[in-house]
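Here the complex is missing a single protein chain, while all its other protein chains stay put.
== chain A ==
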Amino acid sequence: MNHPITLTVNGVVREATVPARRLLSDCLRHDLGLTGTHVGCEHGVCGACTVLLDGEPVRSCLMFAATADGHEITTVEGLAAADGTLSPAQRAFAECHGLQCGFCTPGFLCTVTAFLRENAAPTDEEVVEAISGNLCRCTGYQNIIKAVHRAAELQAETRADKEEGAR
């Protein structure tokens, strides 16, 4: 049986009709054409499929699209500003060589974006704990850790600029 669902994805209301067994990751990729969300393991281990569900990072491979009905999803496609300006996390990953092949990157970016919202100035240890559920087979993680710290800096600068502008 197919189930009609409505998701708000990256701020846009999207409708789809999906079989119950459709994973949220596959719904995003196949039904909605948002292939930025990557799928590695489909058992929760690699983190490549991480998206934000009502702002909280979750594994989209461990959730049915039908369960997400009525909720808000942010994927990697939704992290940049409407005019294409990259988010602090995206800029930092580019600057610090936090990616090579890029397969793991969407998952890292979603995880890190939510993490820095909760912890704007993390320690090394907190960064490692935050990204411990995401696997990268290319970078060796060191540049990803640097990128998270850099993203925290950029986020602080962006906030300061905004406050400056508001004055």
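Heads up, the rule we're going with is that a contact is a pair of C-beta atoms (placed from the backbone, for glycine too) under 8 Å apart; a residue touches a chain by one contact, two chains touch by 3 or more; residues count from 1.
We adopt the following convention: contacts and distances are computed from a predicted model.
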item	value
Options "Ferrous iron transport protein B", "ABC transporter permease subunit", "Aromatic-ring-hydroxylating dioxygenase subunit beta" or "Carbon monoxide dehydrogenase medium subunit": UniProt name of the undisplayed chain	"Carbon monoxide dehydrogenase medium subunit"
Residue among A:G47, A:P88, A:P106 or A:P122 that touches the chain left out of view	A:G47
Contacting the left-out chain in the complete assembly, out of A:L7, A:M63 or A:L116	A:M63
Positions on chain A contacted by the hidden chain, ascending	1, 3, 19-21, 23, 26, 42-44, 47, 50, 53, 56-59, 61-64, 66-67, 69, 111, 129-130, 132-133
